[in-house]
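Quick one: the structure is below, questions incoming.
Of the protein chains in this complex, all but one are displayed in their positions.
Our next item is chain A:
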Amino acid sequence: MERSAAAFENDLNLKATELRLGLPGTDNEPDHQQSSSSSSSQLIKNNKRSCSEMDGARQTGQQQESGAPAPKAQVVGWPPVRNYRKNVLEQQKKPESDTGSGMFVKVSMDGAPYLRKIDLKFYKNYLDLLKALENMFKCTIGVYSEREGYNGSEYAPTYEDKDGDWMLVGDVPWDMFVTSCRRLRIMKGSEAKGLACL
């Protein structure tokens, strides 16, 4: 694995499969978010101020806020939800694996005598994960390509998703993979050919 992470991600062509709101082919934040953010900053501007200098100071602040298309609620401390609660909700948005905290999934490799467990949260991207798997099982997984899968390598990484289907690792954006992966299986290259050709 000599490529840089960026090149790897480009090869995975994440942008094409990324789920976003907005028309395909556009790169901008969708319209409704922009109008909402400008309206919320307008709301704050409408409050009458007694000091012109203050208006100046606040407006620069506001302009900074409305310049970048920010999501609606970027006001500090609003809505009034405590940090602990915010953090817990953020964590729980990603459905946890069956074993509860952490995102531990079983990893099996064809021919290996026992399974291993890894915490998906520990890895930042596919490169990280595949490197770790290669290390753990002393095998070569090779390089992903959208057309060919892991063709040419000894092993191919696959995973069982939320629906119970066996998928090739690398097709979907990393974040989506992490939330939908239930368990991993490192298949012998010869078997995996079938998956890659779909």
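Assume contacts are C-beta pairs under 8 Å (C-beta built on N, C-alpha and C of every residue); 3 or more make two chains touch, one makes a residue touch a chain; residues count from 1.
In this text, contacts and distances are computed from a predicted model.
Think of the chain that is not pictured: of "Vacuolar protein sorting-associated protein 51 homolog", "6-phosphofructo-2-kinase/fructose-2, 6-bisphosphatase", "Prefoldin subunit 3" or "protein transport inhibitor response 1-like", UniProt labels it "protein transport inhibitor response 1-like".
Of the residues in chain A, those that touch the hidden partner chain are 32-33, 36, 40, 43-44, 47-51, 53-54, 57, 71-73, 75-86, 88-89, 92-93, 96, 98-101.
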